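Every protein chain except one is present and positioned as in the full complex.
Right, chain A next:
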C-alpha cells in the first residue's frame, strides 16, 4: 500500500509541476490544487499507514502502545486542506478578474512589462 501511495504522490507532484509551467492561468491553479493534494498524501503516507489501530489508551494501561495510527499528521493535513482551500478560492477570484480584464486566461495576455518597455 505504501508503495502504491508513494507512486501516486510522485505522479501528483509531476502533474502539478507540469501544470505550473503551462500558459493557462486556470491550469496553473489546477497545478496548485494537485500539488496541495500531493503534499497532503505525502504527509499521510510518510507517517506510517496503520489500519484498525485507533489511538486510544486501552483499559488498565497508562500510555499508548504501538502500533497505533498517529492522529497528529491527520490534524496537520486537515489544517493544510483548510488553508489551501482558502487560498485557492482567492486565486480563483484573481483568475476570474484577470479573465474579465483580458478576455482570455493566457498568462502572456496579462503581461504588462513588454508594453512598458516599448514606450
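Keep this in mind: contacts are C-beta pairs under 8 Å (C-beta built on N, C-alpha and C of every residue); 3 or more make two chains touch, one makes a residue touch a chain; residues count from 1.
Everything below uses one rule, namely that contacts and distances are computed from a predicted model.
Asker: What is the protein name, per UniProt, of the chain that does not appear here: "ABC transporter permease", "ExbD/TolR family protein", "Ribose transport system substrate-binding protein" or "Na+/H+ antiporter subunit D"?
Answerer: The UniProt record for the chain left out of view names it "Na+/H+ antiporter subunit D".
Asker: In the full complex, which bits of chain A touch the chain not displayed? Write them out.
Answerer: Counting over the whole complex, chain A touches the hidden chain at residues 20, 25, 28, 32, 35-36, 38-39, 42-43, 46-48, 72-73, 76, 79-80, 83, 86-87, 90-91, 94-95, 97-98, 101-102, 107, 110-112.
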